[in-house]
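As you look at this complex, bear in mind that one protein chain is not there, while each of the others sits in place.
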Amino acid sequence: MVKKFLIRAMALLFVSSFVILGAKENIKIGAIVAATGPASFLGDPELKTLQHYVAKINKNGGVNGQMIELIHYDTGANPKKAVTFTKRLINQDEVVAIIGPSTSGETMAILKFVKKAKIPLISMAGAVAIIDPVKPYVFKIVATDRMACQKVMQDLNKRNLTNLALISGSGGFGKSMRKQCKEVAPDFGIKIVADETYGKKDSDMTSQLLKIKNNKNVQVVLNPGFGQGPAIVTKNYRQLKIKHPLYQSHGVASKKYIEIAGDAANGVRLVAPPVVVADKLDDSIAYKKVALTYKNEYEKAFNSQVSSFGGHAYDSLYIIVEAIKRAGSTNPEKIRDEIEKTQGFKGVDGIVNLSPTDHLGLDTKTGMIMLEIKNGDWTIVK
Amino acid sequence: MLKRYNINNQILILTGILIIVPFLLQNDFHFEIAILAILNALICIGLNLLMGYAGQVSLGHGAFAGLGAYISVILSSNYELNPLLSIFIAVMIMAVLAFIISKPILNLKGHYLAMATLGIGIIISIVLEVEEEFTGGSDGMSVDSLVVFGYEFSDSISWYILCAVLLVFTIWAFENLINSPFGRLLRSIHDSEKAADSVGIDVSHYKSIVFVISVVIATIAGSLYAFFSGFISPQEASFSHSIELVVMVVLGGLGRVYGALFGAVILTTLPQLLTAFEDYETLVFGVIIILVMIFMPKGIVSLFDKVVKKKEQNSASS
Partner (left out) sequence: MIELFGYMLSGVTVGFIYTLVGLGFTVIYNSSGIINFSQGEFVMAGGMSTVFLLYAGLPLGVAFVLAIMITSLIGIVLYKLISFSKDSSQISLIILTLGFAIFLRGLAQVIFDKQLHTMPSFVGDGAFEIFETTLTYQALAVIVVSIVIVISLYLFFNKTKTGQAMMAASNNVDAAKLMGINIKKILMLNFAISAVIASIGGILLTPITSTNYEVGIMLGLKGFCAAIIGGLGTPFGAVAGGLVLGILESLVAGYVSSEYKDAVAFIVLLAILFFMPGGIFGNLKSQRV
């Protein structure tokens, strides 16, 4: 009789000790990434980066004495799954902030849910519509598609090319960038003479490219898109022996693109965030150190080449962490307010200055560089 | 009174379970899964009528549900029509469409019928993706919430009650249908079309009716889901969604209305439980399907049959 009582008492003490010890709760940060599927070379480095640096932060004592718990879900770039996982993060996991999604289509789909729940979101996607018009709870530290178009067209002007053919992916970013390019083209005196599209999961773009090849007016081709689509476009492009210069967006700023496209990628020009060539950057660039440190750390930890996408994840994570530190609280509203006050943040993507009217924070001049692929590697175009 | 309205024990038990469930759910997300399970169950009951009782396989039902939902959503969001009216119009459109489609394809046999429904389903899903102007394309579109006679269905409880009531009603209607002369006609067609034909039954007419009914239910359930989740994408009409629905019906037990219900509930909640095995989710799903089809081809409901049988044997012998 006494024995039974003792055992039960011990059990109770045992359990309650956990309750007491666990009283210092974890800071739950949610992440929605497209780690698999057509955008896997965006989501995979993003996830790896988040996991690596969350572990690093926790090893150094966490934030305000609390550990960060990263709750992540893989959407395969599927907007419907992004919606489901967002709801799950908000209602079941009760996160205080969300990083992601990886793609523009998914981001647009979840906007109304984070707004309703009043949880701050830092997206890792490219479309300018995400932060223009400004939405109180939505931020992104990724150069926009509009910026990419402008940078490309500046280069076209330098090379005296005016007749542009577009071949765009139909997913959010491709669609959005195509729209932006068409809008800004007149500002640079560029004419869009062909406008083809392909699906997210298409495995062959030969027919669309044949149309472009047969179009006598085309001088240069731009491929708005991300992930596997542009890699296949590039391969088909060379197979068809199309002679015009080919430009890509920052949706392919990853060595994975070169790996899949193979030799076909040589000679392709693209705009990219500086981190992919961090080691080749001019020392005078203020954030070179951060970018280079990240590049080296990533490549050592994962034995694979750095990509810009992981950089977005790094910036998003640290901006949230800094905001939590300044807020001294894990209340989502307060975190949001502090995120908005971020100034002079030296990120992998550049210097970030956020404000109530600017939820992008990046400088158009230094945010992107024109690169050309030579011998399977990035080179900076002067 | 119960007997008069043909309410049997099972429906009472179901109602009881539906009333208890909300108290077991811990947060909004759980409710979301429960509501999704119920709506899937509705589509499956209709699909089960088509596949189990009329013997017509449909590998494209996700597309019908999706298309019906898109019509409702486009009418209410883009054209500012009352949501209930939108659903009603969508049902009318889909019913007519289903009737027209049913004529040529229900004359096909076996595999060829399955293929035709597959083809139609995929064509529908491609159209929904390509016609971005109307549908928002592959990234989907936002859906405003359901407002009925001034009442906005904005929280989980009201949705749950709506769906639960619909479910009980549908099952009750279904059971009555099966036990009616119409139902007996259906079963005779299922058993042997030639025999039914030879006694003067207009086989293709009845098959068309069943097809239309199953599409109508799918449209209603699909539309409600869109209004509930606040978002719709061509995924709803995809081939994989169509396959999921068929698997739900067969896994639960073909030809059994509670089979359709079980199948839907199990297969809706399973992926949520499996996110712990994130990487293995697809694999486990495949294994489950294979195991059930090999060892329990009559569906999970057949397990219950065995238990009930055993009980009857025991009570008989005691």
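Should a chain be cited, it is by its letter among A and B, assigned in written order, with residues numbered from 1 in that chain.
Please note the rule applied: contacts are C-beta pairs under 8 Å (C-beta built on N, C-alpha and C of every residue); 3 or more make two chains touch, one makes a residue touch a chain.
Given the structure is predicted, the values throughout are model-derived calculations rather than measurements.
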| item | value |
| --- | --- |
| Chain not shown, its touching partners among those shown | A, B |
| Per the touch definition above, residue among A:125, A:260 or A:352 touching the missing chain | A:260 |
| Which residue of A:49, A:84, A:144 or A:208 touches the chain not shown here | A:208 |
| Options B:18, B:74 or B:120, residue touching the unrepresented chain | B:120 |
| Residue numbers in chain A that touch the chain omitted from display | 35-38, 40-41, 44, 76, 170, 196-199, 201-204, 206-208, 210-211, 213-214, 227-228, 231-232, 235, 238-241, 256, 259-260, 262-263 |
| In chain B, positions touching the absent partner | 51, 57, 59, 104-105, 108-112, 114-116, 118-120, 122-123, 126-127, 130, 192, 194, 239-240, 243, 246-247, 250-251, 254, 279-290, 293-295, 297-298 |
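Note that only the chains that are shown with their structure count from here on.
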| item | value |
| --- | --- |
| Separation of chain A from chain B, taking each centre as the mean of its C-alpha atoms, in whole Å | 38 |
| Interface residues, chain B side, partner chain A - complex | 27-30, 32, 129, 132, 137-140, 142, 229-231, 233, 235-236, 275, 278 |
| Complex contact set, residues of chain A against chain B | 73-74, 78-80, 83, 87-88, 91-92, 104-106, 108-109, 112-113, 170-172, 175, 199-200 |
